[in-house]
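The structure appears below as structure tokens.
With one protein chain withheld, the remaining protein chains of the complex are depicted in position.
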Amino acid sequence: MTAELIIFVLLAVIAVAAALGMLLSSNAIYSALFLVVNFGVVATFYLLLGAPFIAMVQVTVYAGAIMVLFLFVIMLLGAERLRHPNQVLSWQQPLAVVLVMALLGFAGYVVSMQGLASPPVDVANTVSYGSPAAIGELLFREYLFPFEATSLLLLSAMVGVVVLTAVDARRGVSRGVSRDRRS
Amino acid sequence: MTISNLNLVGTLPLLFLSAWACGLLLVDLWIPGDRKHMTGWMALSGFAITFFWVSSNLGQREEAFGGMLAIDGFSNLLHLVFLGSGILATLLALNYLKQHDIERGEFYPLMLFSVVGMMIMSMAKDLIVVFLALEMLSIPLYVLVGFARTRADSEESALKYFLLGAFSSAFQVYGIALIYGATQATGFAAIGDAVAISGASPLLLAGIGLMLVGLAFKVSAVPLHMWTPDVYQGAPSVVTGFMSVGAKAAGFAAIVRIFFSAFHSLAADWAPVIVLFAVLSTVIGNVAAISQTSIKRMLAFSSIAHAGYVFVAIVPGGYGALSDFAASAVIFYLAAYGLTNIGAWSVVIAVDHADGMGSDISNYAGLARRSPGLAAAMTLFMLSLTGLPPTMGFVAKFYVFRAALAAGYTWLVVVGVVTVLISAYYYLRVIVVMWMNSGDGQVVTPRALNFTVGVTAAATLVLGLLPGPLMAIVESSVRGLF
Partner (left out) sequence: MIPTTYYLALSAILFSIGVIGVLVRRNAIVIFMSIELMLNSANLAFVAFAREFGTLDGQLMVFFVMTVAAAEVAVGLALIVAIFRSKASIDVDAVNLLKG
């Protein structure tokens, strides 16, 4: 029990530190790498919470595909150096402070919450909980509609990306691309 | 291993439109680059078929996909609003895209996808479906806003809309997580049952608040409206006309369904927040609109104010028997706003020029002499947006205020009427400029645009004079739903 708590606290500290690192570093590539660390730690939390399949998806999709895409774009654009990393617009600073106080107050409240404070039933150790088979069955039965909807969502996102970045073949050049090619 | 209550037949119009959008993507490949308006006509026929299909069977009361979707009068009527705005915007786009040299075939399938998202939003009976539908309607809109890649402000407004939209949907997801944590459910019916037993816990209220942030952003309610003027100005005007109606109506559809069914028993907790949105949006939207010189920014602030009036109609929804009445008022208001607003934006498109000139209110000087029909229609739209008779806008505002009065919110109605008077100043100024001042700008009025202006103007006038039949249809379709 205590060993588990120590592991949790250790991982939580790493997760928060990585998130702060993302927030504070002035190089966008460092930010992205810190975020990868955070996503990796969250994946281990998923393992602790009895969600092995979600943990694997987290590593492959989030920490893998999505963050690689981020890194790729940052390097493609050469945008890693940020000119003035933490310059704050005047009205946003108080807003940020207020919002964060509210959310942290909420976090404090949550810890003291009675309803959920009792240790939950240990479902996480049953074999079928969170297994790919159990998730797949639920996905294709009760969550069939959201599943189908995501396919349309991904298709429209794909079309959108093509529209936003493709070079217009009819006109031959689009401004930016012509510049990239020439330089 | 079968899914209970799949009911594919009930969702056929939705499935048809989705399939039409996917098919159109393929067909578009074989349409030569200089004839992309053919894609537009095909999208138009898809919209039209679905429109008549849905309108042939308004009074359904069904569920589909195991209770994830509702097919009822509320969703069907809103489908007509979404499809109608899709039809009108596609008609406008046929010439607009060519004229602004941004014609690409993908425009139309993206619009279809967005309408599919809106339709799902109005049918959703599960928070996860609401979230997915919100993204389904938003992601094509982000792209459509940035569609005019020849203009920098289009791309910039797309980035702005995108970043703030993603920010607000992150709030929404966190809100859904907390609601799930408080009630053990994401389906509206199950949430409603859980809430009726356990009442409001701080966890649940925090979740509702965070979720409302995401939805209020979509309908551009104050204080989540900052993006609206810039995006409405930067986006291609056809897209603005479309999203100012469609996205707003979809956001309100979800708000109505969530708050009237899932959180009905918590009305005492959420009504003050809705009232706050209503007051802030009507007051700030209308006051800020006064000082605008660009007609696009003026219409953007007007759209913020109109979101406030819809919130006025939602307030009575927590009062038991009044929720049907409130839902009909919301639908009627959204229909009126949709017709009028798309009409107004088509006049803006006619006066606007590809070089960016013609978007100032001063450019409307002398419009009455150059193009009396257009000026007369614009006069009607401005009267309707103000809420003056004999237009549909008047009936809609009357309806909304009557619902609020019935719930005992007299002071809210007083605030509403005062803000209507404030709004009269800037709407009527456009009319004065058109008819009294002299000026000489060119207007571009292709046949499709004339048709759109004519249809919306006629509907605004006819439904303003004879609202009875439509009201009866709305009320009978919604009766007993909430």
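When the chains are written out, they are named A and B in that same order, and each has its own residue count from 1.
Criterion: a residue touches a chain if its C-beta (ideal position, glycine included) is under 8 Å from a C-beta of that chain, and two chains touch if they have at least 3 such contacts.
Only a predicted model underlies this, so the values are computations on that prediction, with no experimental measurement involved.
S.K.: Looking beyond the chains shown, say which of B:Q184, B:S198 or B:T293 touches the absent one.
M.R.: In the full complex, the listed residue that touches the missing chain is B:Q184.
S.K.: Touching residues of subunit A against the unshown chain: what are they?
M.R.: Counting only subunit A, the missing chain is touched by 1, 4-5, 8, 12, 15-16, 19-20, 22-23, 28, 31-32, 35, 38-39, 42, 45-46, 48-51, 53-54, 57-58, 61-62, 65-66, 69-70, 73-74, 76-77, 79, 82-89, 92-93, 95-96, 99-100, 103-104, 106-108, 110-113, 116-124, 129-130, 134-135, 138-139, 143, 146, 150, 153-154, 156-158, 160-161, 164-165, 174-177, 179-180.
S.K.: Over the whole complex, note the residues of subunit B touching the chain we left out.
M.R.: 128, 131-132, 135, 139, 142-143, 146, 149, 152, 155-156, 158-160, 162-164, 166-167, 169-171, 173-174, 176-178, 180-181, 184-186, 226, 229-230
Everything that follows uses one rule, which is that only the chains that are shown with their structure count from here on.
S.K.: Could you grab the centroid distance between subunit A and subunit B? Build each centroid from C-alpha atoms only and quote it in angstrom.
M.R.: Between these chains, centre-to-centre, one finds 30 Å.
S.K.: For subunit B, which residues are in contact with subunit A within the complex?
M.R.: These residues of subunit B touch subunit A: 1, 3, 6, 18, 21-22, 25, 33, 64-66, 68-69, 104, 106, 109-110, 113-114, 116, 120, 126, 128-129, 132-133, 135-136, 139-140, 142-143, 146-147, 149, 181, 201-203, 206.
S.K.: Touching subunit B in the complex: which residues of subunit A?
M.R.: Answer in residue numbers: 106, 109-110, 113, 115-116, 141-146, 149-150, 152-153, 155-157, 159-160, 162-164, 168-170, 174.
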